[in-house]
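Only one protein chain is missing from this complex, and each of the others stays in its spot.
When the chains are written out, they are named A and B in that same order, and each has its own residue count from 1.
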Amino acid sequence: MKKGIAMTLAGVLLVAGLAGCGSSQSGADNGATAESAIEKYGSDTLKLYNWGEYMGENVISNFEKEFGVKVITEYFDSNETMYTKLQAGDAYDVLVPSDYMIERLISENMLQELDLSLIPNLSNLAEGVKNLPYDPENTYSVPYFWGNVGLVYNHNNVDPAVIEEQGYEILRNTDYKGTIYVYDSERDSFMMAFKALGYSMNTDDPAQIEEAYQWLLDMNNTMEPVYVTDEVIDGMINGTKDIAVVYSGDATTILSENPDMSFWMPSEGTNLWSDAMVIPANAPNPKLAHEFINYILTYEASLDNSEYVGYASSNQEVLDELSTTTFADNEAYLPRTGYEKDEVFVDNQVLKKQLSELWIKVKATK
Amino acid sequence: MEPRKSFWKKALLWLTALFFYLPIVYIIVFSFNDSRSLTKFSGFSLRWYEKMFSDSSMMESVVYTIVIAVLATIISTIAGTLAAIGLSRSRRMLRSVVEQVNNLPVMNPEIVTAIGLLMFFSALGIDKGFLTLLLAHIMFCTPYVMLSVSPKLRSLDPNLADAALDLGATPLQALTKVIVPQIMPGIVSGALIAFTMSFDDFIISYFVTGNGVNNISIMVYTMSKRVNPSINALSTLVIAIITVVLLIVNIAPILKEKRRKKV
Partner (left out) sequence: MRQFRSMIYPYVVWLAIMVVVPMLLILLYAFTKEGNSVTTFRFTLENFTRFFSDAVFLDVLKRSLIIAIVTTILCVLLGYPIAYAIASGPEKSRMFWILMITMPTWINMLVRTYAWVGILQDDGLLNKLFGLFGLEPVKMMYTTFAVVLGMVYNFIPFMILQIHASLAKMDKSLLEAASDLGANRWQSFLRVTLPLSLPGVLSGITLVFLPAVSSFFIPKLLGGGQYVLIGNVIETQFLTSGDWNFGSAISLIMAIIIMLSMYFTRKVDTDPSANGRSE
């Protein structure tokens, strides 16, 4: 059964790939115009809704030039913000939400199935980011960036042997009191606590949640942690603290700018996250949206994106290239794959609300 | 005695200026930073200015911010002043109700106002963009104008306008020649606050806009993955624009005067 689907997919891809090559070549030759774009896609504007500072500097302008279209970009800074605007009826052609949010959008019928024949470059997709549980067959989503969450530490002040032995527990080791940054997000904090305790990060068992809550409370009360989000990047580059919980993509930036910093992916397991491109059900211009998704998967666009932002590319070739060139000595760039204790977030709104409330209580406890 | 007093006043004002402008100078300095850091200076560079000028959406956001702020300030200042005058002469019941409702946009966390407006505009099926953004800004700026004008009205002698009317002035004349000049300081500070509120608003703007209409704050806040010094460059540009406008406004009359003297 699975094999059958794979075979058909491969066949479709092959045919589409040939067709795609032909069309993109003709586009480049003619120096595409708005008229030809309207003729081909029905419109010459694409509405993109993406994270801020999440694109290479020339990706959009190159796409606009090559296809003779205009891209209107709006930005969001959390999945929930994006969801709120989407639910209010705002129409976009392409969104780039995270794993659990895609799962939610699929379950609420807010996305349309991709026409894979229009995305021949899907064959460039990196192995580790294919067929993830939120969209097992990549029916709705094409990954954009991906990575893990781990610990960045100053190897002059923290013994690598200690951090490798203790993992997340080092955040409760009072030898390092007052020197830690914790990422201010309920899912990531509870992920650490669950993993440190040996549970699944998607657990909804009340006893395990209570135990994790106590773990975080204990950390809060004994370690004087500072809870930050993106300020962690500047903070660690400046060496303000010794240990920080960081997204691997941000860790890549930190490590390349401060040689005192190292990255450790705890052996208790971590979160394997990905942000992927999807087309909402009410997209005004799905044809062009497919073209855009296909374009992002090209080597050039993926390279520009990944090199500029520092997050791991979803393009296998770019991943191989950058991990041996620009980020060769950067242990944070390549995400860990195939490790059995790593998990992907599952959409569970009730749980999310509950953890969110507990997290506020942890932070507010003095 | 006198010069000493004014010395202390001057000293106080310049200390205040130091407090207000320390961060501003900091912002300008870091717009020339060579690295991405907002807190560690690693060398002089113009790269963030290059990035800013080559980013069309950033430049567009400056234009949108200024246009919206100017329009919202003008409209809300006029509307707020008229409403405040009307309110000062209304029955006490109505006055206290309006004052309470008027405080809502000022005191509600922005997100609450934002979500309320988002649902409201969506329910009406209005296409979000420039118009909804402007309406929202007028909505939250007007109460600030009223809050500034009302205290001035309260210390104004109500008989003045009546005297003017008795002496044959039309209501419009009484309004523009008698009342408005008296409350001018309140109107000016109301307008300044309205301009500030509109210029700096993020959350409400974010939820009521659409179709690529972004203001500076939206650009800044959504650089979620990493705020970088191009934002400082943008701020420096704004400072430069404001300074130039202020200079023109202040110098133009002087030049005119000079030219007149020459002729």
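General remarks:
Convention: a residue touches a chain if its C-beta (ideal position, glycine included) is under 8 Å from a C-beta of that chain, and two chains touch if they have at least 3 such contacts.
Keep in mind that what you see is a predicted model, and the values were worked out from it rather than measured.
Within the set A:Asp90, A:Glu186 or A:Asp342, the residue that contacts the chain not displayed is A:Glu186.
Within the complete assembly, residues 78, 80-81, 83-84, 87, 182, 184-186, 220, 225-229, 231, 238, 240, 349, 352-353, 356-357, 360-361, 363-366 of chain A touch the chain that is not shown. In the full complex, the hidden chain is touched by chain B at residues 9-10, 12-13, 16-17, 19-24, 26-27, 30, 38-39, 79, 82-83, 85-92, 94-95, 98, 100-113, 115-117, 119-120, 135, 139, 142, 144, 147-148, 150-152, 154-155, 158, 161-162, 165, 171, 174-175, 182, 184-186, 188-189, 192-193, 195-196, 199-200, 202, 216-217, 220-221, 227, 231-232, 235, 238-239, 242, 246.
Throughout what follows, only the chains that are shown with their structure count from here on.
Between the Cα centres of chain A and chain B there is a gap of 38 Å. Considering their complex, residues 35-40, 51, 54, 57, 115, 118-119, 121-122, 125, 128, 206-207, 210-212, 214, 218-219, 221-228 of chain B touch chain A. Remark: chain A residues 47, 51-54, 57, 72-78, 81, 84-85, 88-90, 230, 233-234, 237-238, 250, 253, 257, 309 touch chain B in the complex.
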